[in-house]
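The other protein chains are all here in position, but one chain of the complex has been omitted.
All chains are identified by letter, namely A, B and C, in their written order; residue positions are counted from 1 within each chain.
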Amino acid sequence: MVKNPFRLWAFALVLAYAAIALCGEPPAKPLLPPADSFKAYDRPSDDGTAIGVEWAVVPGNSKNITYVLEVSTTEDFSGEVKEIRIPATGGLKSKQKKFYGSSKKNESLHYKDVLPADLFPPEKRQVEQPEENASAREKAWYSYERKKENRRFKGEKRKFNRDTDCYFRLSATNGTDTVFLEDGGVRKVVSARARANLFTWYRCNNLIPALIFSCVVMGFIRLARRNPNIFIRRIAGLDAGDEALGRATEMGRSIFFVHGLAEIGSLATIAAVNILGQLCKQVALYDSRVKVMNSTPMTMAVSQEVVKQAYTEAGRPDAYDPDDIALVAPDQFTYVAAVGGRMVRERPAAIFMIGSFAAESLILAETGASTGAIQIAGTDAYTQVPFFITTCDYTLIGEELYAASAYLSREPRLLGSLRGQDVGKIVLMAALLLGTAAVTLGTWLVAQNIEFGEFLLRLRDIVKPF
Amino acid sequence: MPETAITTVSDAELRWQLMIRRIIHLLLPIVVMVPFLCEIDMPGKPSPLVKQIYYDLEALEPGSVVLFSLDFDPGSQAELAPMTVAALRQCFKNDLHPIVMTHWFSGLGLHKRLLEETAEEFAPDKKSGRDYVLLGFRPGGQSVILSMGDSITGAFDKDYYGKITEGMDALKDVDSLRDIDYALVLSAGGTIDGMWIPYGSDRYGFPIGAGCTAVMAPDLYPFEQSKQITGIIGGLRGAADYEVLVGAPDDATSAMAAQSFAHLYIIGLVIVANIEEFVRKRSKKRE
Amino acid sequence: MPEAPLERASSTRQIVEIVAAVVLLTIFLGASAWRQSDGLSSGTLAGTAEALGIIIAAGLTLIMYSFLYRDNPFFKAVENLYVGVGLGYGAVMTWHQALKPEVVEPIILAPSFGALGSALIVRGVPILLGFMLLTRISRKYSWPSRYSYAIMIGWYAGMGIPITIHTFILEQVNAAINPLFAPGASPLATFLSINTQIIVLVGTVSVLYYFFFSLEHKGAGKVVSRVGIIFLMVSFGASYGYTVMARISLLIGRVDFLLYDWLQRPRP
Partner (left out) sequence: MWYKRYLPLVLVFLIGLLGFLTQYIPHWGSEEVVSYMARSLLIIVAFAMFIGAYSLLHMHLTRIRRQQAGWAYSLLVFVGATVMIAAGLYNEGTGPMPPLAPRGINTWLYDHVQVPCSATMFSILAFFIASAAYRTFRAKNLNALLLLIAAVIVMFGQVTISERFVNWGLYVANLFPPLHDFIVDGLGVTDTIFRKLAHFVMAAPNMAAKRGIMLGIALGAISQSLRILFGIERSYMGGGD
């Protein structure tokens, strides 16, 4: 009849438990930890709101025993005394990994956060709420007073934490019997004060990588300044660019360079401008024309500058025509419509779409593809990459774009950061592989009851963010 | 990405392609309209990622505060408005207090309408200021979140209607973001992984559920696996799932048939294209 | 060499297009007048405005779709009007939602001298920086805006480093490190979890390696980067599939509007 055998088990267990509780021996006497294990201290790495209190776990204490922690602001417990109850099976220090790490010792300590200002809160004044139809000024007054009061309250709490020592006593009870923790015949009292700390120890795994990575990146930038010939693998897409140029010359048609809608400050646009410069140097040699489609005056100005310089460097300043670099339209869809229209009318031999793109990418690439042009795309907007990959002949994906730009421009800041990021990637790859290996081995060893496994599993906490 | 062969296409073929394109374009709205005209209904079973958010909200006590960050504009209304309405209905039904804000001012008028209309369904029980709050918009992105982390009424002195937020009943137990019980971010771009996770939940420790356009959904899976968000409502299908869970099928559920037909249409196009490609390759080989 | 446009603009074609436009406009107006007649003739301002609004909205929607045929003057006009209205709405919202409550009211509506003083202390510097920001408009005297930008960008650059490490690196690496098997689990579950875990690990590492530029991808590296591409392609395919869903949903939204709001089809 019983559908779930598990339920039957649970029921039997409850019955057995009740039988023991009713007919068995009276509840076990509470035991106390050694007096010197009872400690209170400021909780580290916090904003000064909490005191930590700890004492050793007593193996003999069963579930029905409760520790009672008494808190007072006077040493003789003469004033107001607050009681905090902690079951003998709960509240282990090892649960507080954030503040106390994952040391094995913590598994044998009870722990409680005590927030003095919440236990003994300062008085809060009430501000009278205005009527529903009160004037704007009255309501503003109310809002101002409320906020002022909130600030005062917050300040009072902080002041209380800062200026008040808290005193603690410990006892254990099973409901009928209570024993008090004593040291040399008198009840042991410990005290501590909550302090606002100046360093977040649990963010070490954040700070150390941050500092090391900063040094690596800045170091490589310096290095690249001295020697800009840092090795970067050639990005295959750049060859496709050369091929496209060749075709354009052959067919005697122009090349379109579409910037996308991003402002000049964005990384993708900077990369696009670098690539444009390189492209123009070759175009000047081949004697075909590049037409640049801009959406903002800033990118237009910068593009003009770059193209002009490229033609001059190639020895053909006469071939430069500023009208080739047009401000097409400033808004997403008018830009798309205008660029698409020009693609259909002028039928360029090659279209470069390099920069930061949003939803317009699909329409641009699809229209471009319908004219039969060779299309080369590059963007760091990963959501748009699928459309470029399907519609273009070649796509520079995300960071490849930055790498291509660094490769071509040899700018130290780009080269140096690229190299620094590569170092970061090695570290991440190693962390992923070694971490997985350690955790897998650790799990297996623990299953075999080998203690070293636990150590391996604890290594995982190195990358645990708090 | 390795090279694809660059091929030259003749003008005649381009014209042919243009015509095919027109036909494809013309057929699409017809395919979409058929289920509407024939009143075909096609509800589905909710996905586990959507269920997680639903059960998270169900588990909240009455009176809990749920922060809605509606970061979308009318451009994604078709996907995100049904989600918003379904989640708001769930909140009102369970007596949770939604607090609605946005990072996208261009959607503000829409958000106001959605909130007011949904509250009206539960009239006269639900009142602005007591059961829900429309905080409105503040520019600043991450700054808004950090400021709310200090004090919500400090970041939003006044709500959308110009009422002072300090002392509002719905915000009684909520001082800062730390007191928020759940945050549902319905976003059409960037605000989940760019703002709410790094500056909001990771810092102030409240659970986040993500509702997003289907474009963004694939990017959020890493955050779901790392438990930085509790679930994902992705696109119109996610919205339909949520409507089914809440028990109030609406726009999204009734759109599922049209969605299915359109997907089949596109899959069909892909298959035809590949058959064509295959045949062309074979005939080339024979030549 | 003159380039041959794909579609020749002949005069017959133009005439056909104009006639088609006129016919479509007539159909549109007729349908609107017929289906929205209740609202238009309701006699109340609100009802008329609503019906008129729906007709205009439907018209704008259809004009936007005319872009599919070709870029045309109507589309351009609507697009620009839309940009303008959006801009205006943005300005109005900035006033009502930001400048008025944050800047103007705390100072003008200050209930007491104390409140005014504290508002000036707390908001004075940022308001000044805000006005300095406005000098960016001028080309010549834009240097004060650099201070405002310095504070905005510097603050987030500095604060962003620890936050990026926390959210995007530590959290993600921590979530990626998992044992490849679960002790005590059934063989099938172990097999599945191993597969998923290995796929995730291999994928993450190989994609990271694909974007590694300091080494030529040769030998074993070439294999890893090939694997990386495979993962990228699957992921881009998945994104493509999801995006299809997104765009179709938007189309459905508009069809829904045209059928039920404009043409007043009864909802099922």
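The rule is simple: a residue touches a chain if its C-beta (ideal position, glycine included) is under 8 Å from a C-beta of that chain, and two chains touch if they have at least 3 such contacts.
Keep in mind the model is a prediction, meaning the values are calculated, not measured.
Contacts of the undrawn chain with the visible chains, over the full complex, involve A, B, C.
The missing chain, though absent from the display, is touched by one residue of B:G63, B:G129 or B:G162; that residue is B:G162. Touch with the chain that is not drawn comes from one residue among C:A115, C:L180 or C:I248, which is C:I248.
In the full complex, subunit B contacts the hidden chain through residues 1-2, 4, 17, 20-21, 24-25, 28, 42-45, 47-49, 73-78, 106, 109-110, 113, 138-144, 146-147, 149-151, 154-155, 161-162, 214, 217-219, 221-222, 224-225, 235, 237, 240, 256-257, 259-267, 269-270, 272-274, 277. Although one chain is not displayed, its contacts with subunit C can still be listed: residues 46, 49, 53-54, 56-58, 60-61, 64-65, 67-68, 76-92, 94-96, 98-100, 102-103, 122-123, 125-127, 129-131, 133-134, 136-137, 139-140, 142-143, 145-165, 168-169, 172-173, 176, 196, 199-208, 210-211, 228-245, 247-248, 250-251, 253-254, 257.
On the side of subunit A, touch with the chain left out of the figure occurs at residues 45-49, 158, 196-200, 203, 206-207, 210, 213-214, 217-218, 221, 264-265, 267, 270, 296-297, 327, 329-334, 338, 359, 362-363, 365-366, 369-370, 382, 386-387, 389-391, 398-399, 402, 413, 417, 420-421, 424-425, 428.
As a working rule, only the chains that are shown with their structure count from here on.
Chain centres here are Cα averages; for subunit A and subunit B they lie 23 Å apart. Separation between the centroids of subunit B and subunit C, computed from CA atoms only, is 12 Å.
Multi-chain contact residues of subunit C (touching two or more other chains) are listed as 4, 6-7, 105, 166, 171, 174, 239, 243. Looking at subunit A, one finds that residues 140, 370-371, 382-383, 389, 397, 465 touch two or more other chains.
Those residues of subunit B lying in contact with subunit A across their complex are 1-4, 6, 8-9, 11, 14, 17-18, 21, 151, 153-154, 157, 164, 166-167, 175, 202, 215-216, 219. Partner subunit C is touched in their complex by these residues of subunit A: 136-138, 140-141, 144, 148, 203, 205-207, 209-210, 214, 231-233, 251-253, 331, 333-334, 337-338, 340-341, 344-347, 370-371, 382-383, 385-387, 389-390, 397-400, 403, 418-419, 422, 425-426, 428-429, 431-433, 435-436, 439-440, 442-444, 446-447, 460, 463-465.
On the side of subunit C, the complex with subunit A involves touching residues 1, 3-7, 67, 71, 75-76, 79-80, 83, 105, 109-112, 114-115, 118, 161-162, 165-166, 169-171, 173-174, 176-184, 197, 201, 204-205, 208-209, 211-217, 232-233, 236-237, 239-240, 243.
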